[in-house]
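Take this structure, written in structure tokens, and hold onto it; I'll ask about it next.
Apart from one protein chain that is not included, each protein chain of the complex appears where it belongs.
Each chain gets a letter, A and B, in the order it is written, and its residues are counted from 1.
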Amino acid sequence: MNVLKVSRLTIAAFVLPCLIIYVGIVFVPIIVSMYSGLLDWNGIGESKFIGLENFRNLFFHDPVFWPSVRRTLMFAVFSMAEIPVALLVAILLKRYVRRPNFLVSSYFLPVILSVVVVGQLWKTIYNPASMGGMLNQVLTTIGLESWTHTWLTEPAVAMYSLYFVALWQYLGYHTLIQYTGILNVPEEIYEAARIDGAEGFTADRYITFPNIIPIFKISIVLAFIGSLQSFDMVMVMTGGGPAHATDVISTHMYNMSFLSMKYGYGSSIAAFLVVLCLAATFLINLIFSKLEKRFS
Amino acid sequence: MAKMSKLLSLVMTGTLALSLTACGGGSKTDEGSTSSNASGTSSNTTETVKEKNVTITFQNIYPDPTDPKNKLMNKLVKQYETDHPNIKIELDSLNTDQQKLKLKTQAASKEVPDITVVNPAAQMQPFVDAKLLAPLNDMLDQNGLKDTFQDGLLDWYSFDGNTYALPDGNNIGVVYYNKELFDKAGVKVPTTFEEMLDVVKTLKSQKIQPMAIGEKDSWTGSFLFMNMLLRTNNGPGFLKDVVDKKKTFDDPAFKEAVDAFENLVQAGAFQDGATSFDYNAGENLFKTGKAAMYYMGTWATGGIETSSVNGKVGVFKFPTINGKGNPDEFMLAPGSAFAISADSKHLDETKAFLNWFMINFPKEAFEAKGAVGIGQKVDGDFKAAGYSDMAMDVLGLFKDVKGGDLAFDNTMNPGTAQVHLTSIQNLFAQKKDATEVAKEHQAAFEANNK
Partner (left out) sequence: MNTSSVVQLNQQTATARRRRFSVAKTIVILFLSLLVVTQVYPLLWLVLYSLKTNEEILSGSFFALPHSFQWSNYSAALEGNYVRYLLNSLFVTSVTMAAVILLSSLCAFAISRFRWKYGQVVMLLFLVGMMIPMQATLLPLMIIFKNIHVLNTHLSLILPYVAFAMPIAVFILSGFMRSIPHEIEESAVMDGANVGRIFWSIILPVSVPPVMTVCILTFINIWNEYILAATFISSEKLKTLPFGVNSFVSQYSVNYGAIGAYLVLGALPVIIIYFLLADKITQGMVAGAVKG
């Protein structure tokens, strides 16, 4: 229970500056976008109100839409699945390395680099062997020639190639977050546990994990946000191609709004995205409030 | 508290803006037409505003400081500023994709910069329809600017008798080939498409990459495909016939072109992973001598000249397919073009500047060895000025041009064009029945032309 009883004016002074900027710059445009989703509008000329027509087309007649939703959700699933790995790396760092700061910082490097760099690098790695692609060259050298692919252009594998790049890039990000989470667990608890004979992974099971659930939640949320906003990387590496095989919700929205010049339709995708975000936020909150209850 | 009321007013305007958008679509039309009236009476007001300090925003697509066009633009702008101390020209240099996105966003809020860049025909139509661009007829008549353009070129930028934009280029689609690699494989320049397929197969068997393409930018494949359609249709105008409902995409000519295109892909003409190569990466395969042929607009000439294959490159016209078509009909690529905002606060100054800029453009481009494929007539001896043999060959092809077609996205509306681009890109990833491709096109056309 919150204890501070304060005047309305104080509340306003604390909350309003933040809230006003947020509502004006994020909330209002979202509402506008949702409204635009009801229009037949190319973004430039005159617009016509067509009710839910865009949504009808989106849900029932757009062959690109549902696959792009599926890819976005898969993106999220892979990104979240990476977090336990990052947690493991963080635990290993804490336990086995005396001065881990340098390592943590190194892992974090790919996150700082711009998507242009990361995209260009991985395109070079994924290239066909004849174009100097490292991955295929390595596979050929170790006798796995049948495993070689043109990684970014075969519809069946292209999306997985993209997932992998994202996993690689954000490993250090989640490791850093988990690592600081572990550092925040007071050392005395571990010492007490050691006296009780709990060490190593047993200690992690009963101490580290319950203590970093809030941090874990932050990581999950960030992973989800990252996968919904995977726009840049997809654009740099495949542009959504070949033939929409790597389109995600955000690239589809962009293509519709600005390339096909169906801004109204693009906005209906944006509205869907907002609803999806809401659902995800509530789901994550629900799961974690249950988790927190169980462990406390 | 002062800060807070400021923030509050911020939100108020935000909400205001919201209500403005809601009715923005309809009401803005009047504003556009009043400002185009203003441009008609402009000559009277020129005197009074002359000495005012004016800043002209010049949005352009020459951001690369190592690009000759960037240097040329900077030079002309600087000179103009020196001659007109009261005028300042603010360059907003963006790459092509970003400029397109920015202009569309600006257009939605009627914030088009004084000078911007648009693409011909169907691509600029929405901007013209929304009355965002100022007619340039009066300005074209000043200092004889109109006559510097190649005959008929301005038609692609004119609607209802008004010209709205001035192109910086006019190119055609040709096949560049690497003579050294052709000799090595013992093949000759093909005169029919069937020969071309043989050339591809021979090159392939000798482990030489036959053709390069940058299909991540899907217009590249479409550009080539459209040239094939220009042949199988036995002449230009297929898309126009579709628009006029005289033909459908189910036409045999269209399906024949799809089949021919798929034959080329299946013969292994293009590099592995073509759809992940962007325009530049594709072109660079050719420029580094890794690929024997490259189909592209003649704007690529300058880049090839400064690459390592310079001197080994020739050009040929895209051949006939099944005996159909005339090689002297080309894919025509009227370039991106400068337009002026109808709402410009300094309409007269902007027009005067652009007039001067375009009049000086050909001469400067010629001197910078960038005059192959510009949209204006050039006086001068290219050979004597040191243009390469390949450039001379390309200029020779220009003389043979007997008409042709525009690119797909310059003919059809953006919605249909996007489906087309995807559909052609898909042919690189998987084989598809021509009837199905035709169906895809027809469905998209009908859905986008209700």
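In this section, contacts are C-beta pairs under 8 Å (C-beta built on N, C-alpha and C of every residue); 3 or more make two chains touch, one makes a residue touch a chain.
On a predicted model such as this, the values are computed, not experimentally measured, just so you know.
Student: Using the touch definition given at the top, which of the shown chains does the missing chain touch?
Tutor: Touch partners of the hidden chain, whole complex considered, are A, B.
Student: If the hidden chain were put back, which of A:I50, A:L103 or A:V157 would touch it?
Tutor: With A:I50, A:L103 or A:V157 as choices, the missing chain is touched by A:L103.
Student: Out of A:G51, A:P84 or A:P214, which is the one that touches the chain we can't see?
Tutor: Looking across A:G51, A:P84 or A:P214, the contact with the absent chain belongs to A:P214.
Student: For subunit A, which positions touch the chain that isn't shown here?
Tutor: Those residues of subunit A that touch the unshown chain are 1-6, 10-11, 13-15, 17-19, 21-30, 32-33, 36, 43, 89, 92-93, 96-97, 101-118, 120-121, 124-125, 127, 131-134, 137, 168, 171-173, 176-177, 180, 183-186, 194-195, 197, 199-200, 214, 217-218, 221-222, 224-225, 228-229, 231, 250, 253-254, 257, 263, 270, 273-274, 277-278, 280-281, 285.
Student: Which positions on subunit B touch the chain that was left off?
Tutor: Those residues of subunit B that touch the unshown chain are 10, 13-14, 16-18, 20-21, 24, 57, 59, 61-67, 69-70, 90-96, 98, 101-102, 105-106, 108-109, 111, 113, 279-281, 284-285, 287-288, 290, 299-300, 302-303, 307-308, 336.
Here is the rule we use: only the chains that are shown with their structure count from here on.
Student: With centres defined as the mean C-alpha position, give me the subunit A-subunit B separation in Å.
Tutor: Taking the average C-alpha coordinate of subunit A and of subunit B, the gap between them is 36 Å.
Student: Going by the contact rule at the top, pick out the subunit B residues touching subunit A in the complex.
Tutor: 3-4, 7-8, 10-11, 14-15, 17-18, 21-22, 24-26, 29, 100-101, 104, 107-108, 126-127, 129-130, 132, 209, 215-218, 271-276, 278, 413-415, 417-418, 422-423, 425-426, 428-430
Student: Write out the stretch or stretches of subunit A touching subunit B in their complex.
Tutor: Those in contact with subunit B are residues 13, 16-17, 20-21, 23-25, 28, 31-32, 35-36, 39, 41-47, 123, 126-128, 130-131, 150-155, 237-239, 241-245, 255, 258-263.
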